[in-house]
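One chain of protein is taken out of this complex; the other chains stay put.
Each chain carries a letter (A and B) given by its place in the written order, and its residues are counted from 1.
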Amino acid sequence: MEAEVLVEENKQGNSPSAIPSYLEHKGRFRGIWSWLLTTDHKRISILYLVSILTFFAVGSILGFFMRMEQMTTGPTIMEPQTYNAFFTLHGVMMIFLFIIPGIPAAFGNFILPIHIGAEDVAFPRLNLMSWYLYISGAILALTSLFVGGLIDTGWTFYVPYSLRTGTNVSLALFGVFLLGFSSILTGLNFITTIHRLRAPEMGWFNMPLFVWSLYATGWIQVIATPIIGITGLLVIAERLFGIGIFDPSKGGDPVLFQHLFWIYSHPAVYIMILPAMGVISEVIPAFARRTIFGYKFIAYSSIAIASVGSLVWGHHLYVSGQSYTASVVFSLLTFLVAIPSAIKIFNWVSTLYKGSIDLSTPMLYALAFIFLFMIGGLTGLMLGTLSVDVHLHDTYFVVAHFHYVMFGGTGFGLFAALHYWFPKMTGRMYNERIAKIAWALLVIGFNGLYFTMLVLGYQGMPRRYYDHLPEFHEGHIIATVGSWILVSGIFLMLGNILYALFKGRKAGQNPWKATTLEWQVPTPPPLLNFVTKPNIPEDPYDHKFRF
Amino acid sequence: MSNHHEQEQHLISYSTYFLIWLGLLALTGVTVAVAGFKFKNLSVVVALVIASIKSILVFNYFMHLKYEEAFFRVMLFVTLTFFVIFITLTFFDYSFRGIIF
Partner (left out) sequence: MTSTAATAKVEFHEHHDYTGGKIGMWLFLFTELLLFGGMFIVYAVYRYQYPQEFHQAAMELNTLLGTINTIVLLTSSLSMALSIATLQRGKRKVSLAFLSFTIFCALVFLVNKYFEWSDKIHHGIYPNSEELLNFEKGEVLFFGLYYMMTGLHGIHVLAGAIILSIMAYFIAKRPSEKYYFYPEKLKDLQGSKLVIINQKGEEIWNGATINESVDQFSVNIKRPLTDKYIDKNNIGKLENSGLYWHLVDVIWIFLFPLFYLIT
């Protein structure tokens, strides 16, 4: 049992500038160990941010090569088996190593305690363990590539193929299990933090909406993630011991695997999108210089999305052999879950009305989010429609849909968070012009690639196919060129950020003149976040409040 | 934030624990005895009802849930509700396979 002791400011009175930032703080450990053994939520957040962006860069390169392969019919740069491994690895990395941990781990860790006026999260050591589980899971999943052949099942690991393939599915699934555990612990930590560590003046409806989104996400992490845990264990047990749960020759039902898999994986997409929506709810009021429209509606809609979103998984099984009754029920539920999402869009757009719009980079990403997420959401409704899905299932339409919501949605939300909170986290500012150029490349490249895929899918191009028929050829070329523009935008953005980390000019305490509590603490914040007692207004986005 | 004096001081008496234990043993006896009856399809319902009663006793008394703030009971209820919904919606598939309209 340890007690941490902070020696009080002495009678001479310490000025805030004398208190070192969390980056300068000298704790019990020095050098690299001050990072690897830290329990400071801010350092853990940075550990996650670096890991996540690295995996994102690698996953993007995989995608780049997949698109290169599709430049010509027939083999272009790789064998079919390699292509299968590429799309599997691309999916596993992007989903489990980038998007699901994404915003909660890399930004939620840093910002959540500060947003509620706390010194750290409820369980700082558990927080560090989450990161180690994440890294272990990542290492296992990536190692499984090199031990026993490249995994080729797709990130969805459907049986019976995942039972029969000679590649190292068991190791990969165990890595996924560890990653799930990491996600659970983060959610558990955040829920407890929000319940227990809010400043006394901060009631539930004085919290920033980012906190609400992390709260709803935490519950999905706790309730849904164990299901993928057990599903992975069952497949491993099946491969190792032949228990027969999913094997038709022993009476098992492969569709049951799909049920179990998607009972987690559909709510998982809400783990992905809710924090991104939380970021948008922060950025828009800040850069429209007015309070958010419909605070309570946005707060409640986060809970509604988390709840109803856990009931729609069967829309992934429409053509699997599932009963018609189930398909109808799931289709109805899928339509319902669009409603709270739409409410958020209405409220964000309404917030812009009579605002004083500042088109800095974070705002550009937020506005792009609204546009791209809308396309993603609407195409989702199309796919949710039974008769339409029969034709569009497993085509490029689906692939484009989920890239619009996961990349155009969560991805752009993460980029918005990156550009919004970078000055606070590092004490430096990036080059605004280059950031905007990168944004433009991203938006143009993104739509060039994925809108084309919507059309290709509608025309019938199947997904996860290494090759394509000549009738799809022009579309593929346009898409691949779009991917080049997209990837150049990604690397320009990341390069700009990396450069700013070392050479950026110093940032002030509140470069955006925003209102939430992180802008009341020094840049970067000191170890326990608050130097003086924070001023907590009733409305977290009250621009008339002076502090 | 100092919480030295916040600790829950409600103590359950030793005799309460013993009584609950006896109740659990009795219910175990009931569930074994009832297994011999021929309820056919209802037998799983009976077994689940008895198991649920036993669990309620364990949750409320051994796990102190009855004396905690309502928040804990609500959260357990929410978790169990989602679990029930997961099973129910899955059964929308399996119960209606082969029915085309």
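Everything that follows uses one rule, which is that contacts are C-beta pairs under 8 Å (C-beta built on N, C-alpha and C of every residue); 3 or more make two chains touch, one makes a residue touch a chain.
None of these values were measured; they are calculated from a predicted model.
Shown chains touched by the missing chain in the whole complex: A, B. Of the candidate positions A:50, A:230 or A:349, contact with the hidden chain is made by A:230. Check A:123, A:371 or A:499 against the missing chain and you find that the one touching it is A:123. Touch with the chain that is not drawn comes from one residue among A:37, A:139 or A:243, which is A:243. Interface with the hidden chain, as seen from subunit A, comprises residues 1-8, 10-11, 20, 25-28, 122-123, 126, 184, 187-189, 191-192, 195-197, 222-227, 229-231, 233-234, 237, 241-245, 250-253, 256, 259-260, 263. Residues of subunit B in touch with the missing chain: 1-4, 6-8, 11-12, 14, 17-18, 20-21, 24-25, 28, 31-32, 35-41, 43-44, 47-48, 50-51, 54-55, 58-59, 61-64, 68, 72, 75-76, 79-80, 83, 86-87, 90-91, 94-95.
We adopt the following convention: only the chains that are shown with their structure count from here on.
Contact residues of subunit A toward subunit B in the complex are 195, 197, 219, 222-223, 227, 255-256, 259, 263, 310-311, 313-314, 317, 321-326, 329-330. The touching residues of subunit B, counted against subunit A in their complex, run 1, 71, 78-79, 82, 85-86, 89-90, 92-101.
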